[in-house]
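In this view, the complex is presented without one of its protein chains, the others remaining in place.
Letters are used for the chains, namely A, B, C, D and E, taken in the order the chains are written, and counting of residues starts over at 1 for each.
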Amino acid sequence: MKKNEFHEEFIKGIWRDNPVFVQVLGMCPMLAVTNSAINAIAMGMATFFVLVGSSFLVSTFRHLIPKQVRISCFIIIIATFVTIADYTLLALVPAVHKELGAFIPLIVANCLILGRQEAFASRYPTKLAVMDAMGMASGFLLALLSLGSVREILGDGALFGMKLFGENFEPWVIMILPPGGFLTLGVILLFFNWFRLKKDEFLEDVAAAERGGN
Amino acid sequence: MKALRFLRRNFEHGVHPAHHKQQTADLPIQRVPFGKHYVMPLGQHIGVPAKAIVAAGERVQRGQLIAKPGGFVSTGLHSPVTGTVREVGDYRGVDGRFAPAIAIEADPFATQQVDASAAVDWQSLTLEEFIEAVQIAGIVGMGGAAFPAHVKLSVPDGIRIRHLLINGAECEPYLTTDHRLMVERPEALLEGAEIVRQKLGAEETVIGVEMNKPDAIEIIRNHIRPGDPVRVVPLKVKYPQGAEKMMIKSVFGKEVPAGLLPRDVEVNVNNVGTIVAIADYFLRGMPLIERVVTVAGPGVSYPANLIVPLGTPVRDVVKFCGGLKPGSREIIMGGPMMGRPIASLDVPILKGCSGVLVFTEEQTARRKEYPCISCGRCLEACPYFLNPSRLARLSKSRMFDEMRAYHVFDCVECGCCTFACPSNIPIVQLIRTAKDDLARRKEPDA
Amino acid sequence: MNSLLVAPAIMVGIGLFFGAILAIAQRFLKVDEDPRIEATNNLLPGTNCGACGQPGCLPFAEKLVAGEVDPGQCTVSTDEAIEQIAEYLEVDAGRAEKLVARLRCNGGHLQAHQIAEYQGFEGCRAADIVSGGGKGCAWGCLGLADCEAACTFDAIHMNANGLPQVDTEKCRACPDCVAACPRDLFELVPLNQKLYVQCNIPLAGEAATRLCKVACDACGKCVADAAPGLITMQGNLPVINYASGGEARPEATFRCATRSIVWLEREQFQEQESRKAGTA
Amino acid sequence: MDNLLWIFISALLVNNFVLTYFLGLCPFLGVSGSLETSARLGLATTFVMLVTAVCAWVLNTYVLIHAPYLRLICFIVVIASTVQFIEMLIKKLSPALFRAMGIFLPLITTNCAILGLAIFATNRGYGFWEGIVYALGAGIGFTLALVLLAGLREESELSNIPKLIKGTAMNLIIAGVLSMAFMGFAGLFSSA
Amino acid sequence: MKKTDPDLLLFHAPLLRQGMTTPKAMRDVLYALAPATAASMWFFGLSAALILGACIAGAVMAEWLFASQEARGESLRDASGILTGLLLGLTLPPGLPLWMAFLGGFVGIALGKVIWGGLGHNLFNPALLGRAFLLATFPIAMTTWVPAVSDGGFFQVYAGNLALPFMQAPVDGVTAATPLGMMKFEQEVTPLTNLMFGKISGSLGETSGLLLLLGGVYLWLRRDLDWRIPASILLSVLIFSAILSLVDAVRFPSPLFSVFSGGLLLGAIYMATDPVTSPVTPRGAWIFGIGVGVLVMLIRVFGGLPEGVMYAILLMNAATPLIDRYTQPRVFGRGTDSK
Partner (left out) sequence: MNAPTDSGASGSMRLVLTLAIAGLVSGIAIIGIYESTLPTITANKARELREAVFKVLPGVSQMQALVYRDGELVAVDRPDKDEPVVYGGYDEHSAFVGYAMPGAGPGFQDTIALLYGYRPDEKNVVGMEILESRETPGLGDKIYKDAVFVSGFSALSVEPEIVAVKKGTKSRPNEIDAITGATISSKAVVRIINETHADWSAQLPEPGSEPRLEATETAGTEADQ
């Protein structure tokens, strides 16, 4: 039972409550840095680190933080983690950091992170909170990666920098430009909607069949 | 500048439908023989329905008062025939709904004469008595709206009427009732106009006639005695020239402010038929029990201009005109632009019904509706300068409340937009739908 | 410069400075408002993300308290938090009985005939203004689905007979369909009131049945068969008065020749619904 | 002067915050449902951006030269507090103004466009006036994008957009098209 | 009911209609474009036909693929998809690979029309959307211009046309700059007669100014076109460039050059006037046109691109809902306060 619960918290973030595809949160980094798969992963990892770290802290100290200043405290905690992530990336992978540019500090303003603190971490015990954060962050990472891959494959004919289609491929430049970000995410959401619609239809058909059978 | 506009005798926008009047324009008015069944709905006018004062089985004379006005905005009702009241009950009306009506069975042996001695000496009446007489006589606007005439004639204190404008435009295609009245009864028209002008204290009478009726203009001009304050103003042929406010714009160059009435620009507008009816009542003692109806359209075997007793079922009228041609599909009460289609041939002719038009499959073949491409033709057509395209889109999306901001209630449903629409969108219907919804939802607050 | 000291010093300084300013500001600039707004706001995530369409959590809370929005519109909150808000705000609004929309007409295509063909915009109200849309009965359901379009909960679907089928599970008894119907056929009725009159024709006898096979002809048998006082005839239609004390029982419907008074188990047009399910 | 013009045009059109930097997307997608709300939010954002530019400049000049590593945390805390303070002030002083603009202030605080403005302005080493102009351009650009999207969305409410697409997917695609149209401004005044 | 009665029809008045219908209007635009289309084939040979064909095929394919079953035949019959394809094709360079042209038509309809709910609901001009997509996606191919066919005759096909799908076009030997490009980057002015009669390089449909004007006059006579829009676009471009050339006649183009070069005529007469995506109110049409004109000149003269008609129209498309909203006509009998 207990195990299931953890499991559940983790899974829901990846699929059922996917922060990007379902809740439509954290769009700024989502679109800005996904012009290549590598950038997407770097951003995803940074977000993962910040989200899990701050969820852990917030959940641990949730009884000590007064209600009125909780948002300020959350922000301070998040900003600290972001700064840490920023400097770490800068030191370890300067090339990637240069690509991501100002968007690493902007993780602070990602509603996903603050939202999880408020909605989950500040109300639930540490273990659950961390599981939830990991699930959400993984879902976010997954979304970033899928968007980044699509954009890189079409926009550069490559994935993780490796050319896929040979030299003569005509890249779809728009994909790595801003409009491509909007359009790709729009189309992906479309597919998501379509999938959910089909699923609902399927479930309804099943239900109707059962009713008919009875 | 103002003088120039005066010369133009026009209003802005509007449309130019083919007028189709040649079918009946030269046919003299005929009288329909009396039939058997008559149904007189109590609410033939805008406003409160009349109150029946007869009961089933009672014998009534032609011209006898059978219902009293139910309030101020209400008129009297007179029996169109001599006969027996069969029932006071619910009958289907033009709008498809059932409403209280007096059903009368005509006496086949009666002479159906009206007592001419009932004429009233209008000059001896005070203004109040005059207005009450018009109300009892059951006279309403005969152009189609059926607005009680006496209400229009009651001018509040402080407002002065300087011009009596008589509407002889008859801009609706097919219809020729006013045309024929002007040609055949110019004396009655001028007599009636004089009565109303004197009672209102107006300075002059202006008769506005579209230029496609030169014979009518000619005849009326010939009947005007020198020195009479009457003039005939020929108007450009354009729909809806006969709409009250459009005509005022054309004739006087004045725009009646939205929400206000012609009297606010010192004008009183009456239809030719209304004026003739007033003359008939005061000079010949005949209340409003019959009217001239144009029966025309491609589905009618013998088109005609007819005097029809009110309450006559459409069926009898059509039968008199040789019945319906095969393939007849739609029957419209009134003109083709603003008239109402009827659902059943048993619907009676009412006071406001100026025409019975029958259309065949050819005219009514289902028109494919295309999406609105915002071409703007409706805006160019709307004489009220509304944005019909947007109103229709809002109505389709059921965003009725938003339509207020686009002045949906200023729409007079003249049909210009729908006429002009290349996508065949039923714009007027959509606007009426919204008005209907808005009006109904307003009630709980009031 | 000793950065090891500078950083904490600045942080503490900023923290103290703004903490103090805000604390003072809160004291002196406080504006009185509905305490429920504050409380609701505290239950919200406070992310001010704007995903709900409101400009922030506080405005959302204000709208919540004003009853203009649903707690569920906050996409960031957890389900529990939403429930909590709903509980907090609805303490006094506990509605015991579930109401559903019922249609006062049973005259679909099969029972009530058209006297003329309607052509134009597919909508009840639009059709109604064109001489009543050609339906013989001037009071009955036009079957052009204005209610289906108006229903925000997807609870109304037109059935094969051209009548709106209300899904009692989904129906939230909002008055949308009541307002949408140009013939005022919908009413909100408790789900457990099973005796129901399905006709709106104020005519009696043959005049009514000529228009519709299932019209109430005002014969009065149901009045006689029901508990005394439960049903009365008003304007040629039976009116059921539950407050009269008489028990509503199916017997009242047994002698109705036109089936215009019925005993509802759950859905209103059961036979069509089961047929549809069977074929699906 | 040329430089200031270019900074302004660049932030306003060429590098519109929403359409090319994806900043402030949450309100862009969330609040753009109604035109009036959008316009107000846009104006309020522009105002906060101006305040932020001043704050950022003050912080950069007087505080952060001693501790550059505190940039992020200082920005966010100071901006948040300042905005909250202004919000309270407005609420007290002018309820009308508060209703018109103030209710958007908290939403703006955590809007990444604001933080982004501070960070970009710092990265580019903008001085006081450059920062102000940049904020003005970015704010008006944000308002422009928001109002355009709101107009398009309100209009598309009347269209029969397939159910499948309606909602965020549609808004994103509209934003994508807008972003594509804004590409036409590339290079504007850069050669002047 | 007595069976002798005919089955009456209820159809809301007015029963009378004027003759014009929407598909007829669409076809009128096709007819109006016929001379310019023929000219494009005259100048660019078979390539022109191939590109136009590919665009139309892409557009129609998207229409067909995404339309619901019942709407399928309809959307094809109203000719709007074909029109979109044709218009798009006329804005493309003659040497463009065919697969790109096809993609442009497809995307134009899919993103520009289908997702909005079909004809009449789109807020952006689908043809221009397709072109904007292509320009952003394949910037090189879309800005590589080839000179008109010289002696090879009609059946000479540009090598670029036949590139395999998703592959780059082979580098064509000869390229030529458009008059606008030459003006912008080399300050070289092309003689006006060449602009009018098409002896220039450029996109398929923009080469012959006179034929485009001819089609415009036809549309105007047929009342299929809101004359205010092209009038205000051309006027504002004329005035704007007149002022500029007064300032510096060498750096800035002359007014007539501005009007006849590039896609301005094509855009002003056939794209900006797309009724669906332009304001419906008369005052709105003026504002729209002036906006397009000013933006075109702004982008051409001060921007980074030689041509800005497409972007100008798309941007004003985006502003159309706002323009429409704030330029509602004054209602009869109401003062100027009407919203």
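Operating definition for what follows: a contact is a pair of C-beta atoms (placed from the backbone, for glycine too) under 8 Å apart; a residue touches a chain by one contact, two chains touch by 3 or more.
On a predicted model such as this, the values are computed, not experimentally measured, just so you know.
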Where the missing chain makes contact, among the chains that are shown: A, C, D, E
Touch criterion as defined above, residue of E:143, E:156 or E:194 at the omitted chain: E:143
Touching residue (missing chain; options A:11, A:45 or A:173): A:173
Residue of A:11, A:45, A:69 or A:158 touching the missing chain in the full complex: A:69
Interface residues of subunit D (partner: the chain not displayed): 6, 10, 14-15, 20, 65, 69-70, 73, 77, 124-125, 186-187, 189-191
Subunit C residues that touch the omitted chain in the full complex: 3-4, 7-12, 14-16, 18-20, 22-24, 26-27, 35, 38-39, 42
Residue numbers in subunit E that touch the chain omitted from display: 139-140, 143-144, 175, 184-186, 304
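The working rule: only the chains that are shown with their structure count from here on.
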Path length in the contact graph (subunit B to subunit E, fewest steps): 1
Partner chains that subunit C and subunit D have in common: A, B, E
C-E or B-D - the one linked by more C-beta pairs in contact: C-E
Separation of mean Cα positions, subunit E and subunit D [Å, integer]: 33
Averaged-CA centre spacing for the pair subunit B and subunit A, given as whole angstrom: 69
Residues of subunit D engaged with two or more neighbouring chains: 26, 29, 69-70, 73, 77, 81, 110, 165, 170, 173, 177, 180, 183
Overlap residues in subunit A, where contacts from two or more other chains coincide: 24-25, 76, 111, 114, 174, 177, 179-180, 183
All pairs of touching chains, each written as two labels joined by a dash: A-C, A-D, A-E, B-C, B-D, B-E, C-D, C-E, D-E
Contacting residues of subunit C [partner subunit A, same complex]: 15, 19, 42, 45-47, 49, 51, 75-78, 81, 277-278, 280
Complex interface listing, subunit A residues touching subunit C: 23-25, 67, 69-71, 76, 111, 114-115, 118-120, 123, 205, 208-209, 211-212
Subunit E to subunit C touching residues, read off their complex: 1, 7-12
